[in-house]
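Incomplete set of chains, arranged as in the complex.
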């Protein structure tokens, strides 16, 4: 029993943190949000340079062969900096799907190296989401159909933009016709694979929400320490302090839940789905509270487009409802807790 | 106690309902934070004025109907029930007008009120400054009384901010420091001024939704005739407090608005009930929303009844602000939770028809606990003035 990360894991995420602090300043985010695609080739190249596109691609395909647990710390950083890139869908979800395919799969041989070197963008679509993020901008679409996995080029589908308040993603309604040509994997294997995608997306989102919550807390804290009213920093007023302390409490108790969910995926824990839903709920709550309290501390400034806070709030609100909204995840909790003979109570936290 | 309407009140309600049914635009207007939408809303104010509905609580001779507060509540109920547009001249009709009626000269009333009622002049407010938000007494923008060949006038220098409607509005009212040696609440004067004067520049501030709902106003040697002063020189704080009282208290937020939202929320929940019931907190929040909107209406009717009988609003008005702003957040957050992954769509998205009004309301609800005196300030007021706890 050891609930700590390795030195390697910590120093990788620390390096990414420091890198993004320089390379993903809010001014740059604003610029990328304003572009038509919402994507930046420069940003993508830098992420690839850092090895992030290759993180979980097997070494045989030019990657680093790391896993779910490595990703979770990275995802916290991607959230903290609200990185506008389809990195998670491409380098985490699509890689997870591709890895499961047979060694002779063309998809695997063709795309994994391109993902690893940063040259491919993949969009992943499942009916749990009404829209597919960044479909128009993708080199490849991996889509669900009747539990099967299909692969096609964006040009083979009809894409209708449905703009989001979170400009770091472009959402599309995707209409397409499944065929033998597009099918990559049948329903039997696909069923489990898609569950794996939902859960991995869930952990990635939870970790990003944690990072976003921390960022909004930091923005609120900085603002409160500087902004003066009635002759002193508003951060010296107890009401402001307690608003921010409440956020810190939420984050503190969401973090281990999220990190455990990642480990459950990494080890194939039979209750991984439960752990992911728990993570989604607490991380979402932390992010929503951080948004609410941070805007409150910012006062009218927080309600503007000019304050950086707005980008992080919008990203948090939007992200929290994708790959299963809170209702979906609450229902998964209920299904477990209220089942007859559920393994509840002390001594059951780490049982199988 | 009599919780039934009189025959006169019922007839009044029927009259409002009939007019609204006939006149409320079938198509929603554009946001009044766009130039196009602003003019649409100005036209709607003129239309309301034609029907003598733009300021029902004003005296008849000023274009109103001398409605008492109960009539006003009935009017508001029918207004929101009909789905009529937001009031672009709220700053003027609801906030400035009562102050003008109390402190204005006959000339000022005649000059400003009829045009306000007709939508000819739309008003912005100019309270806050960069260093004076919750702490409004920290105002520094100067208006120095000067005499020259063109008569007495103020010369204004400085900056206002968070001025709602100021991007497109015609006039602005606010507090200015006329005694440069004064501090805090002293030496302030309440002044009205057109926003097209030489020396004024306006920088729109974009809100969360990307539209410029408020603005910074910069004053560079702006000359304003002394006739534009409301109340006495140096008495601005008292004059303004009357307005702020209206803003905090009864007038700003009629219960009908929240009852309409609660009703819409129940309908949204019913449409998505199968999904929503998988998280029991949704249903509970829907029920609470209806109950709280109803409680807010009851409280307002009770306060209105008391005022009609000659009572006054005290510091308990601060409880209103907290209650409606938290209710508004609850309702919009709940709606967003029901909408799930569709909630994030921008109004222009093809599939946003159901969700866009909720997203817009959700963003606006974020401002509720902040503006018109933050909820922290309101809680201080309740604790100190209503409960009598010692100041820090």
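Each chain carries a letter (A and B) given by its place in the written order, and its residues are counted from 1.
We adopt the following convention: a residue touches a chain if its C-beta (ideal position, glycine included) is under 8 Å from a C-beta of that chain, and two chains touch if they have at least 3 such contacts.
It should be emphasised that the depicted structure is a prediction, and the values quoted were computed from it without experimental measurement.
Asks: If each kind of chain appears just once in the picture, what does the full set look like as a formula?
Replies: Expressed as a formula in the displayed labels, the copy numbers read A x2, B x2.
By our rule, only the chains that are shown with their structure count from here on.
Asks: Could you put a whole-Å number on the gap between the CA centroids of subunit A and subunit B?
Replies: Going by mean C-alpha positions, subunit A sits 39 Å from subunit B.
Asks: Contact residues on subunit A for subunit B in the complex?
Replies: Within the complex, subunit A touches subunit B at residues 129-131, 160-166, 171, 173, 228-230, 237, 239-240, 288, 292, 295-296, 299-300, 302-306, 310, 313-314, 317-318, 321-322, 325-328, 330-331, 334.
Asks: Under the definition above, what is the set of subunit B residues touching subunit A in their complex?
Replies: Contact set of subunit B toward subunit A: 128, 131, 133-135, 138, 161-162, 205-208, 210, 214, 275-276, 278-282, 329, 333, 336-346, 348-352, 359, 366-367, 369-371, 374-376, 379.
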